[in-house]
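Structure provided below as structure tokens; questions to follow.
Only one protein chain is missing from this complex, and each of the others stays in its spot.
Moving on to subunit A:
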Amino acid sequence: MNTELTGIVATFLLTLVIAIPLGKYLAKVFAGEKVWTDFLKPLETGIYKLSGINIKEQMNWKQQLKALLTINILWLFYGFFVLIFQDKLPFNPDGNPGMTPDLAFNTIISFVANCNLQHYSGESGVSYLTQQYVLMFLQFVSAATGIAAAVVLFKAFRDKTTTQLGNFWEFFVKAITRLLLPLSFVMALILTFNGTPASYEGKDQFISMQGDTVHVSRGPAAQMIAIKHLGTNGGGYFGVNSAHPFENPSYFTNMVELIAQVIIPIAMVIAFGYFIRRKKLAWTIFGVMTIGLFMLLIPMLSSELGGNPALAKMGISQSTGAMEGKEVRFGPAASAYWSTVTTIISTGSVNSMHDSTMPMSGTWQLLGMMINSFYGGCGVGLLNYFIYLIVAVFISGLMVGRTPEFLGHKVEAREIKIAAIITLLSPFLILAGTAIASYIFTSHGDAAWAVQPKNWLNNPGFHGFSEMLYEMTSSNANNGSGFEGLGDNNMFWNLSTGIVIFLGRFLPIIGPVAIAGLLGAKKFIPESAGTLKTDTKTFALMTFAVIIVLNALSYFPALALGPLAEYFTMLK
């Protein structure tokens, strides 16, 4: 096996070695059992005291959501004003300008929603104050929001019948103090000692060996890159994200960043099983998700390692795979692995430019984001998967003619309605959004926006359509990566993707938490011979089938117009 493939095998195995124990640890942390990090308790007590929080106060699911939404809305206002006035605020050594209102609207929603779609470039678009006090801050708290919401769902299924789902603030604070902050600290130091800048010095300047004057953007990047991966945020310090040699200096740091973004999503699945004392269920879910990962990864590897057939026709050997938009220190295999992981997990950081990947790779990237629950983002991946589970329970129940049940609670009309709305939301936002964008591109090309619609696309033909489809899909999935050729910093894209991100974030949090809250409050029915078991291989297969069928039906036509059409054109 060549060293590029051994590299990704080692990365995946190391991920599991860290993620599985981490999951068991998290189950204990959120259940309030004894763990070795209990020495941090005084810090947490201090935070609760200063914030006027009493963690003994129990909340039902509606109160949980109220607390969650209140603090998220507060962050929206806080960040919006800092972004607009950043040129007048301190810590702006490079003298970068304030954001336009539409760009600030997009950016702040994007970061509050853990999406991190960036329509600005890190070097020239934000100040050091914004980078740290808004963007990096939100990378911590948005990840903690997702994790806390998932823990609320755990709580609903731990006891037989309950409306008391614990205290939201406690879950939220613990997600930071026991998980995100310590891991970020360690990872930021690893990055710093491997070359990533961490100091507050401003731009530097030097004369190159050939006599050119070169300006170099720097700044406290390591701190942000650590949490951007651990929190599945993905918003980079520099414009090109983790393809930038400062953000990702070597193959080693590339492995570290790849591992960091996957461990918490996997750990949350394991934690779910241990928390509700149904370990087998967690392993079944983990199994389905992992098979999903490989089904997207293997064809992606094959198309990227195979190289660009158009260049092969020109007589350039493609033995080293496709290299446009990729870095030599990572190579095509680690770049393909990254782009699979970052799209299924909603991180959205990149170490190669997705716009320049092969057409079939684009298909797998899009599918990963459309499904959005093969591991999925911090906490929210499991919430998305939960919706698929409920749909699978309902369909299986219909097939065998029994009342659908999930973990001892009857699934009835109200829950199914919520699940159906959430399931339909994604295709609606993605397809309607892309359709409106395409209409404006073709019929109103001269609209007087910062980037005129006719100049939006960096590539002609089918690939141009894929750029628009990708932008909407990435927004809805709260992923944040892009086909970056798209001219996206203008009124239309800033507002439309801002709205899509907002709905694509909060409705899929509210829905599953509501279903869990409703189910948890229902009478517990003990398991009998007639119970549909949800931790069997058969049911796992059923869930997998539901995921594939729902997504294929929703998205195949759009995929056929974009990447698939490009692929078949290139075959000619």
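Everything that follows uses one rule, which is that a residue touches a chain if its C-beta (ideal position, glycine included) is under 8 Å from a C-beta of that chain, and two chains touch if they have at least 3 such contacts; residues count from 1.
Keep in mind that, in the parts below, contacts and distances are computed from a predicted model.
Participant: Considering the UniProt annotation of the chain absent from this complex, which name among "RNA polymerase, sigma subunit, ECF family", "Potassium-transporting ATPase KdpC subunit", "Cell division protein FtsA" or "Transport permease protein" applies?
Facilitator: Listed in its UniProt record, the absent chain's protein name reads "Potassium-transporting ATPase KdpC subunit".
Participant: Determine which one of A:67, A:395, A:447 or A:499 touches the chain that has been left out.
Facilitator: That would be A:67, which touches the missing chain.
Participant: Could you tell which one of A:208, A:443 or A:528 touches the chain left off the display?
Facilitator: Looking across A:208, A:443 or A:528, the contact with the absent chain belongs to A:208.
Participant: To test your reading of the contact rule: which positions on subunit A touch the chain that is missing from view?
Facilitator: Residues 3-4, 6-7, 10-11, 47, 50-53, 66-67, 70-71, 74-75, 78, 121, 123-124, 132-133, 136-137, 140-141, 169, 173, 176, 181, 184-185, 188-189, 192-193, 195, 197-201, 203-204, 206-210, 212, 214-218, 220, 222-223, 238-240, 243-246, 249-252, 254-255, 307-308, 310-311, 314-331, 334, 350-353, 355-359, 458-461, 463, 466, 483-485, 566, 569-570 of subunit A touch the chain absent from view.
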